[in-house]
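Every protein chain but one is kept in place in this view of the complex.
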Amino acid sequence: MLRLPRFKYLRPKTAREAAHMATELGSRAMFVAGGTDLFPKLKRRQFEVDALIGLDFLSRDIRPGTNETELGAGVTLSAASAHEQLNKQLSGYAEAAGLVSSPPLRNAGTIGGNLCVDTRCNYYDMTYEWRKAIGFCMKKDGDICLVAPGSPRCWAVSSSDTGPMAMALEGLVTLAGAGGERELPVAALYRDDGIDYMAKQPSEVVTGLRLPHIEGNHSAYVKLRRRGSIDFPIAGAAVALQMDGDVVRSCRIVLSAVASHPLEARAADEFLTGKTLDDETVRAVAEIAAKPAKPLDNTDLTHFWRKRMVRVVVEQAIVLAATRSGGSTVKLLGQQKR
Amino acid sequence: MTKENGFSVIGKALPKPDAVSKVTGRAIYADDMLPARTLHCRILRSPHPHARILSIDTSAARRMPGVHAVITGADLPIKFGILPVTQDERALEHEKVRYVGDPIAAIAAVDEEIAAAACDAISVEYEVLEPVMSIDEALAESKDERIQDYGGPNNIHKLVALEFGDVDGGFEKADHIREDVLFFQGNTHLPMEQHSAIATFVDGRVTLWSSTQVVHYVHRALAKVLELPMNRIRVIGAAHGGGFGGKTDPFAHEIIVCKLAMLTGRPVKCTLTREEVFYAHRGRHPVLMWVRSGVTRDGRITAMHFKTALDGGAYGSYGVASTFYTGALQTVTYDIPAYRFEGCRVFTNKPPCGPKRGHGTPQPRFAMELHLEKIAHDLGIDPVDLKQRNFVKPMTRTVNWLRVTSCGLDECTERVMTASGYRIRERRRGRGMGFAISSYLSGAGTAIYWNDMPHSEVQIKVDRGGVTAYCGAMDIGQGSDSVLAAIVAEELGLQPRDIRLVTADTDTTPIDLGSYSSRVTFMAGNAALQAARKMRGMLVDAVEAKMGGAEAVRVGAGRIGDFTFEEASILAEARFGTLTSAGSYTPPKIAGPFKGSGVGPSPAYSYSACVVDLDADPRTGIVHVNKVWIAHDVGRAINPLLVEGQVEGSIYMGLGEALMEEQAFRKGLHKWPSMLEYKSPTFMDTPEVETFIVETVDPEGPYGAKEAGQGPLLPVIPAVSSAVFDALGVWIDEIPVTPEKIVEALRRKQKGQPARYGPERFPSIPYPACIKVEPPPRDLDTNAAAASI
Partner (left out) sequence: MRVCLESYARRIVRNEMARDVERLVVALHVNGERTELLLPVHKTLLEVLREDMQLTGTKHGCELGECGTCTVLVEGKPELSCLVLPVQVEGRAITTIEGMASGSELHPLQQAFAELGAAQCGYCTPGILLAAKSLLESNATPSRDEIREALAGNLCRCTGYSKIVDAIELAGGRMK
């Protein structure tokens, strides 16, 4: 059977202590919370570390307040997806959490972990022996990108479901470093690079997420994947809408799995603001949102098809969010089957 | 106790004899065994698809603490292979590697971690050769050298060409002729259990426990490669975590653990990783197919010409048989008066293909069902009607000499038509239904290596302690143990729980050839029936003698005449001495009088009909299967619960193949050897199914039983593609039917191009001249058939 490499397991009691340890050990240590992303990658030797820093101390509380809901980074994905208040107030987020992988993984995987999930590529998420056979890529052990061999950068795909949704909901993430805490918009957590995909310091621990309750905000997440479970997204749309009747007061659309970071569709947001939602507008805005998406041939199914599907998931997510606002007359354009 | 059918056990939905051990986690699979001092084996595999090995340096690995043995091909140079004509594999290759994953060296170490690290410490120097990765490349001249040094020209492994009846004449008689080219991508079995084997070497004898479907063939291969007499080797089938044809070859790791056990004197275990299971493979061949049929105005087939090209991977495996199978069973569902078949298998630098559920027949079944649908559309005839007009009749011989006895095609079709409402279905864009039929063997009529011995043997022992049945048959989860217990119990008037079973152990059980080609119920069942009837005869004789012979001795409900079973067994043992009986089954010699006739004949064929109802989104191409109806002619359901289980499992696997499973390659490597990227349908992707068991009571099957484990997979795949046409008006002539193919076909249709997605052409293949075979008399002489039974 595939086994983990040898490592030491450190058990800090606080985030600050964890950050200290990480600062001291540098790239030879990694954090582990649920482990659902880390352990498979360690078994495939995609990471080489001497030590793991356990984040068992992370809060597992979901605290709904009047102006916001605060989630500890240790909240499991299944807890988030089942949380009643979250489903009511921030339905897109609960939905995204519930669409991550499969039930047993959601019981272990945390919301903090899903924000930080490693970028993926089907030349990279393979065993050591497989990668050796095809020739190592630049994300681990090699020099070139096997998806785009002429490219100077890595094109691994951002595969978080909850990250894009937290961005669309204008969430704030709390980071704890050796020097103290700071807070960032979730959007500022990511960078458009397959290797250095996180903008936070490697030693900083994600300790929590705050999702504001914006009046009239309705959200939805639509995930495209081959099967009804287990699979990572191969395209996805996170949409948050504030509606005045049928008119869009404001809108945030963020795409998943079509770039090395969650892709904000700013032009689409602007286009939609102030418009009345009807079939034509939805089609038009989806077209605009999909434009910057450039899927490459490094996930399941062809990138041509995925590119076409971005429009569809955006449309579906907008319609779903609008339907949740209750005021819309838009009909669903094509139902996402299970 | 007695049911309406006159049986007390047969036909009852009883739990399997091992059900409790499986639901409590107590069944011992090969990897669960960990005897004291076990060493762990890992195998170094080739990183190149095609290369010569110049040198192997194992010195660093040997020096690692904890490493007990390192072996390479020089330690196991003798070649083996499942078919006698293709003994082309080595447990470890030291001269040349032919696919990424070909085994090169093996380590036995105190733990798996050390064994893996020692593999990493081995240095191999390769001369890299140009890989051959497609059928087209294999048909062309090799850039460097051929993959194998037999077969040819180029990388062709096997060519066959057969013609039955007057094919040209048949085409002349046709009112309409149609040609189609279709492709069926390869896929793999993906058993949940990774292959595992553990060997010991004690008192000069090797014992191997393995997750295999074929203890007997493994036994033979071990004797050959290890150069030991068979009596010094014992092979035991451990509890089995799924086969589907994937554990039907003798495998390198099975030989390797035996050799390492012999060298170290300690138990040695090897469990493949999931990635290695993809390399072990022996799965569905990718097959390119060309079919041309002539039909009359009312849709009667006048002639058919079928060509196949199989991408075989790097070794022979079952490939010669697979090649014949792509042409053999077209005729057992439809009455084809004249038939020409040309088949070709090529070598490529990929893991070898072999038998997967339906062995070589799902691909042509897909092609033929779709081809007939298209002909029906050409003629403006309802496809179901057209197919029905051509159904074979029971008690006939096909043009290629296959003997059809019982056949429930009409009843199966009627059952699914009625239940699904196919004929009155709603016609709406995006919603469709597809119909298809199929047939499969109840065991191959000829053995893998030529001999005159029985294919299955059963012994029964009765004493004061009860009944024990011994048989080499391997229960791979399909329930062969249940079948044995049910038959013996039925004959002896007991219940299955009263029968102890000893199975799949070459030391203690008589030979059964294994769990493949859907042969166990039919063959081991008949052997068990014979043995049980002999035993029953002795018990009845003894009781009769005691009772004075005044009245007939009734057997049943745990009694034989006036006595309990135990009392009767004491009477019989006193009268006859040790109570043993034996039964065996040899299939009738029904193969036709031509070379290659050994593939296709079976003592009986199962039949299935299927309707698939699905939604296909014209915008995304995403298919959602709503429901599947299937009716399966199993002859007689010995245990309907298990028959349903086999049918439902077949539907599942068929849907996976039809919609998402793909053994794809890129840059010389398996593209996605993992359970995440190789898409096996989850609970969420599997529809409700409705299963109908049709009983035609076959004249030769045990109590009339035929197979159920493979046939029901076959119609599901073409039915899916037909349903997509029904929904969207485009033909997807390539399996799997993925969303992107549907979208592309719709785009082509919109542009006025042919409304299809699939291969454009069939390559030019140097088939030899056809062997012309005179067809047999088509009606089976029922009296002669009965006599032969």
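Per-chain residue numbering starts at 1, and chain names A and B are given in the order in which the chains are listed.
Here, a contact is a pair of C-beta atoms (placed from the backbone, for glycine too) under 8 Å apart; a residue touches a chain by one contact, two chains touch by 3 or more.
What you see is a predicted model, and the numbers here were worked out from it, not measured in a lab.
The undisplayed chain touches these shown chains across the complete complex, A, B. Here the missing chain is touched by one residue of B:Ile10, B:Ala116 or B:Ile301, and it is B:Ala116. Only one residue from A:Gly26, A:Pro103, A:Pro185 or A:Gly245 touches the chain missing from this view: A:Pro103. Only one of B:Gly242, B:Gly408, B:Gly472 or B:Pro603 touches the absent chain when the whole complex is considered: B:Gly242.
Summary of contacts with the chain left out: across B:Tyr652, B:Phe665, B:Phe725 or B:Phe762, the touching residue is B:Tyr652. Screening B:Ser8, B:Gln459 or B:Ser680 for touch with the missing chain picks out B:Ser680. One chain is missing from the display, and on chain A it is touched by residues 1-9, 11, 35-36, 39-40, 43-45, 48, 50, 54, 56, 78, 101-105, 107-108, 128, 132, 136, 141, 228-230.
Looking at chain B, the residues touching the absent chain are 13, 15-16, 18-29, 31-32, 34, 47-48, 51, 54, 60, 64, 113-114, 116-121, 123-128, 189-194, 239-244, 273-274, 476-479, 641-642, 644-645, 648-653, 674-676, 680, 682-684, 686, 688-689.
By definition in this document, only the chains that are shown with their structure count from here on.
Centre-to-centre separation between chain A and chain B, using Cα means, comes to 42 Å. Taken in their complex, chain B has these residues touching chain A: 45-48, 100, 112-113, 116, 194, 271, 273-275, 615, 617, 619-622, 624, 660, 667-674, 676-677, 679, 681-685, 738-740, 743. Of all residues in chain A, those touching chain B in their complex are 1-3, 102, 122, 125-127, 129-130, 132-134, 146, 226-232, 300-302, 304-305, 308-309, 312, 334, 337-338.
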